[in-house]
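What you see is the complex with one protein chain gone and the rest in place.
Take a look at subunit A:
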Amino acid sequence: MAPLPFSPYTFIQCPCSDSTLLARPADAKSPTGADAEEDERTFDPRAPRSNYSLYPLEYLLYCEDCHQIRCPRCVSEEIATYYCPSCLFEVPSSNLKSEGNRCTRSCFQCPICIGPLSVTTQETRHPDANLLSADNAATPHSGGFSLTCSYCHWSSTEIGVDFDKPNGIHAQLAKIRNGGESRLTAKERKERRKELSHRGDSAAAAAAREEIEEQVPDLENQFANLKSFYNSQLADPTAADNGLSTLGDLGFSSPSSLSRIMNLYTGGKISDNKAKSRLGAIREALTPEEGLLVANLDEAALISQLHQSEHCDTASMAQITSQPPNLGEPALHGASRFTSSLRPIPHLLRTKRSKRCPVCRHIISKPEPKVQTTRFRIRLVAGSYIPSISIKPLTLPGPSGSSSSNPSDLLISLKPVHYLLTFKNPIFETIKVTLATPAATPGRFPSKVTVLCPQFDIDANTDVWDEALKDNDRSDKSSRNSGGTTRQRRGTEAGYQLEVGKIWERGRNWVSIVVEVVPASLRLEDGGMLREDEDILEIPMFVRIEWEAENAGDDGGIVPGAGGKDKDQKEKRELAYWCVLGLGKIKQN
């Protein structure tokens, strides 16, 4: 197993994860709210909980009005568009309730390998020729159509399913069981039954009804049976005008029904006393029609099928879990065990969502509603409000300069290394950054960390052209040999000396500082195992940014506007958060 190439990374903890514990007053005696001193502790990036609150900078948004970072956990979302990721058709939201959360056109995934399935005619010899022309074929198809996977060559004929028409596969599939047996949906059953009751012919009706009842009770039918049974139990004929008894009758004819409807909106406390007393009087279901289903415990057939099948004939956990809930499954237990009982997976629909700040309700991200475009109308990414941190190892030319510090190189235990952290200021104000790290990283293997310059200012992100006109020779700013004004003081004269309390390098809107780390020794006394990622040197760092913002109005709107009306006065702002810097991997000895 080749080790993964390591590149340094930064994760930011959204401040919202602290406040969850404070959602309730600390004095309330609750089993979970016990950690009052949680704030005092250093943030431990390795604690299992940290994984839930850390985000890369690109995932974070920023609310301009609250001046706060917003992570995916602390935004409120609204749905702009529902669409199928396969055919990119938009789905109206009303369909979702009735049709479910999957594409109802002909978008399916292979149940074996989740590749996309395409509709093909069955008798054709050239499967690729008719991928597109299946539906406009001039010649009448006698053999029908099937879904095939172009990746693993699975075909729906393997599970005994083929289709009459090349379109509307979803609807056709819902009526076919594996093996080709047809199935009535609950709606059809009901219609069929109603039809029968209208018809006079009692003998034929009874026979047909029997036929309906003989259908294998699948989940959908079973649920429908139970529902109608309970509803009939609730509908007490003696109290026709009372609240819940007439679930079907939702007219506005009487005040009681009106109040009932309104009650539906008010927190579930809908049942008045009469309704409740009727709920208590439900009897149990007695017949299959009412939803009572005596279990068929005899699984001998399946066992012998299992006996005769290879390991690869049985469906894996991954295949089973990716199956949609199958309403037509004949058995309520032991669902899809063999690959022959898997079904094509209709694509899950997706959504485009706009996001609001939960506090001030301002929109902080709003996508273009059209499915095909990936643009956003509004998107306030945190990267344009808080400084980004980039990490690279620092090699000092000189006597020890020969050791090349490639990022992929492993850190040697107890051998000090230096890293260059470059903070880049995205906003139009000068910001003051204060850093804090624990002297030793938390966890089982404490590495020593020293930030040589924990406090510094970064100049504003002024117009690029201003800077370019000011000095022309900054073209190659990443190269350290370009020298000149980019490296102030440190470079040439000090001979690459590291000085405590001094910035390493400074640019237009960025500052580099040096962090010295002494990697811990990864030796365990008890001979235990390293946990995943424990060999990665991660340092928690508390970042605090202060800046003075001009008040609202006079800037282009990118600078955070303030609520105050006073234009002359500058407002002091601050933002503080924990972040985690992944510096490198420590070599295991």
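Methods note: contacts are C-beta pairs under 8 Å (C-beta built on N, C-alpha and C of every residue); 3 or more make two chains touch, one makes a residue touch a chain; residues count from 1.
Please note the rule applied: contacts and distances are computed from a predicted model.
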(request) One chain of this complex is missing from the view, so tell me which of "Prim-pol domain-containing protein", "DNA polymerase delta subunit 3", "Actin-like ATPase domain-containing protein" or "BHLH domain-containing protein" is its UniProt name. (result) "Actin-like ATPase domain-containing protein"
(request) Among A:Gly291, A:Pro367, A:Pro426 or A:Pro540, choose the residue that contacts the chain missing from this document, as touch is defined above. (result) A:Gly291
(message) For a quick check of understanding: of A:Cys152, A:Val359, A:Ile378 or A:Val500, which residue touches the chain that isn't displayed?
(response) A:Val359
